[in-house]
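Input: one structure, supplied below.
One chain of protein is taken out of this complex; the other chains stay put.
Let's turn to subunit A:
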């Protein structure tokens, strides 16, 4: 049992030590500092507390596993009806980097129905082996049969690390698999680094992105991590194929389920600006109502929506539900491009936590430039058409 021992005599100031714990796990009881159940054993108190005040002891050591029995980096191919989610290719790219450190192979696990032909596509991205489970029971994502196939794959192939896209499917499948294998799972990693001993350094944001945590799975295999879409870089698609497809079979009985998929419905297109990853904002710099179409075209190309400042909503050019700010909506998109917005405090209050802020304004003194990460001093009537042309050229529209 690993635990922390508190050496009371070495604590000059109780409150100072208690304050170090980010989890509120240190408290004072009868004049002594004690560790409560909130402790996450992050051991910050040992590192940052007064010398020798906190001590970490491990009475019984768990036997060490043989890491050499587990080899390779596996990627779960996320897909619907064989259309592979692009996060899969990004993860293959990352897996190749990771596998290069230990000189091991990259595997892809692809399960579904009538997907055999579609698995060929994966060979253009540099995986060494694609393990295909092609079965009627796997036509639709259902938690029990999908977990069973994953288990079968892990037991047969014994990959050292597994990457799963943090899609709505990956986020429920990965934990079931991790619990079945009694191993660790780290969610939403933003940085992954392979060590030579095959331990994976998994770095993820915690506390709403205010701090980063570095997590390891030192004595369990496989080590499983989920990664969100658009975090890693996808490799370019090679003209030629490489690697092999391995057809897999398993006990049919394992594929039964208590879930019946009754229907698949198209999703209503999201209209709330709060849910958009990308926003293009129209301010009073927009001269005519029809000019908003230019912003809309850009937003469509970026997969986002148009939002506006209050004067634009008041003029009736846009509906009030698209207004950002104190008297409008608060948004936190990944990307926001403001066009002709001065950046009044009431507006900025509704968007200044956005991940990346671009502001286009022809007044170099506009207050919006205080909040923006990229300040484009210029006329958006000049810039946007050129930007739109470039994007269309790239997308081949």
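Note that contacts are C-beta pairs under 8 Å (C-beta built on N, C-alpha and C of every residue); 3 or more make two chains touch, one makes a residue touch a chain; residues count from 1.
Throughout what follows, contacts and distances are computed from a predicted model.
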item: Omitted chain, identified by the protein name its UniProt record gives, among "Inner-membrane translocator", "Large ribosomal subunit protein uL3", "Thiol reductant ABC exporter subunit CydD" or "Electron transfer flavoprotein small subunit"; value: "Electron transfer flavoprotein small subunit"
item: Listed residues A:8, A:36, A:293 or A:315, member touching the removed chain; value: A:36
item: Candidates A:244, A:261 or A:345 - the one touching the absent chain; value: A:261
item: Contact footprint on subunit A, counting only the chain that is left out; value: 1-2, 19-20, 22, 24-25, 35-42, 44, 47-48, 60, 62, 80, 85, 140-144, 147, 167-169, 171-176, 178-180, 182-188, 201-202, 205-220, 230, 257-267, 278, 301-303, 334-335, 337, 355-356, 358, 360, 364, 369, 372-379, 382-384, 386-387, 390-391, 394-395
